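Of the protein chains in this complex, one is absent; all others appear in place.
After this line comes chain A, so read on.
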């Protein structure tokens, strides 16, 4: 019977969120729920006839265990805040767009789009699933912004409203210019190609005589939009390069395109030939496809977030008469008293006045253990309070805090400059020099002999040498590399990062949360040996405490639990209770009366336990290094590896063992020091890769050549960086670096392929041997073969590398 019951509990999952019902099973409406939060959402939906939610996907709900306090949305009633969040407002309706990262399935889309059934004031909701955005239209006479947000958070889709949303409206509209250009070029290319068919198939003098002129002029007309609109980008880039006295890949391209166009016009007008307008439009079309392919973006990821995307919009201010008021975080002043509730974020450096703070700094430092703070201590902004609500006094304004002043550094105000020294640009420089020499040579050879031949040879050289293949291979190699990385959960900001990664020779790691696993802390016990019965008693007592440390120890001890009586919890101190006839107390050193000089290593969190009044020992939490870390570190192949840790050096020996003797280990680093350290390395001429995870690495990530932010969930907040790496793929980091080097070799190889084409083409062209038909056929074939070569070799290389 007992085993039967155990089986049953094991099989029970929450009807709403699909979680296993571990602690308790709430039964209602013949369905089981893991918590009352989930049950409440179900009842709300059931009442409103919205149970289709559960049929589209099974267990689609979002776990409702985290209780929300509706009072914390009070700031949304503030007209100033409201005005900053709303996109559009007139006398009757309001439009607003929220980011809701919890959205994950088609049921979510369905429920959110049926929101009007739950609140009649909502007129319409539209979901953009890829961006995880909900656009709402509501009547502000019937409902309010706050009510809408409360409703969303009640059904589990709490919108992420952060300080960044109030920074004025940043329109995140995607730029479709390239698509327009591509459309126009494709249209013109297709039509010009049709008009050129008679030439390809040599339909005879008759057609040529009757329609040649007409086809020619129509082709010119169709090529004009390509020249003036679609190809504009190449000319602009070439001109910009020239103005900076730099030769980039676009210069030979622009020269080639102009030569191609002018020759064609000349031939058509003088009636000497049909021109190469089909090649001209085709080339532009293919190169734009390359650009489009390169422009892969990840809708849900954002690579340019700063602390404002993490900080809340408002905080509860305590007025002198004790009244609470919700005020915008930006208006906080030194000396203000604020109240921070459970799960709320501390927006400014502040001193603790009342209550016990358990601060979770996981987004700042990657440290998963909440840090305990007592009255009088200063708490740095960015931490999240776990537990009871506390009162604090602001000691620094939001933008001047220990952490946030990092963003005042000049690194963040510099706009991103485009690196000109890409492979393609380097090659383009040599390309144009050689091309010009050859062109001038053929001109010099032919001019004394045959004037028309000279012109023909000269333009042919320019046209054939147009490095289209070169400019095609780079975007396709990079684009494919980007996609392969993306498939392996390594998301690059753009394709330029591939080249940067290939050049990296120095790798700097953050320790906590990057090298260590933030979600798993190893529980270790020191002291007198505990009997299984004693362990069970401790586990049983701690089970009743909601304190994060209690929960950690509870999960860390195996076995069943026993009945507990006389349980009591003393906030900020510890717990007490009786189980198995033993009186268990667990908590801080002070609570159990352990002498202060025994507590030397105060930097580590310790939980002491006593049974029947005898202190037996303490539990500590040790960082667990990520799986496969050693292999990754050994196969990195960088000249120099360093670690920057905000922590003290108690793990130095372990790190040495992992990283070897040559690695540089730096401890007690502040966010600004981390940034400075990277700067120093860069000044030594190194190409630095920074791998970090928290807000305290933001400066270093920005300062480095390539900054990789490690995250356990890609939809979570991650600081501004060049690439986001899902923690599950951390063990492949060295493969990624090796592969980006390989993809540079593939570019070189496709350069070689295109050079062969060009060399053969050139030798024939300087002799004036090319008929229009041959060049018309050769041009697209060489382009397509380079595209195929680039794509296939990258895919093959990825397969070989196991990516």
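Just so it is clear, contacts are C-beta pairs under 8 Å (C-beta built on N, C-alpha and C of every residue); 3 or more make two chains touch, one makes a residue touch a chain; residues count from 1.
One rule holds in what follows: contacts and distances are computed from a predicted model.
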| item | value |
| --- | --- |
| Options "Peptidoglycan D,D-transpeptidase MrdA", "Cbb3-type cytochrome oxidase assembly protein CcoS", "Stage V sporulation protein R" or "Succinate dehydrogenase iron-sulfur subunit": UniProt name of the undisplayed chain | "Cbb3-type cytochrome oxidase assembly protein CcoS" |
| Per the touch definition above, residue among A:27, A:130 or A:374 touching the missing chain | A:130 |
| Chain not shown: contacting residue from A:27, A:71, A:179 or A:781 | A:179 |
| Contacting the left-out chain in the complete assembly, out of A:24, A:210 or A:631 | A:210 |
| Residue ranges of chain A at the interface with the undisplayed chain | 49, 52, 56, 106, 109-110, 113, 126-131, 174, 176, 179-180, 183-184, 187, 190-191, 194-195, 210-211, 214, 218, 222 |
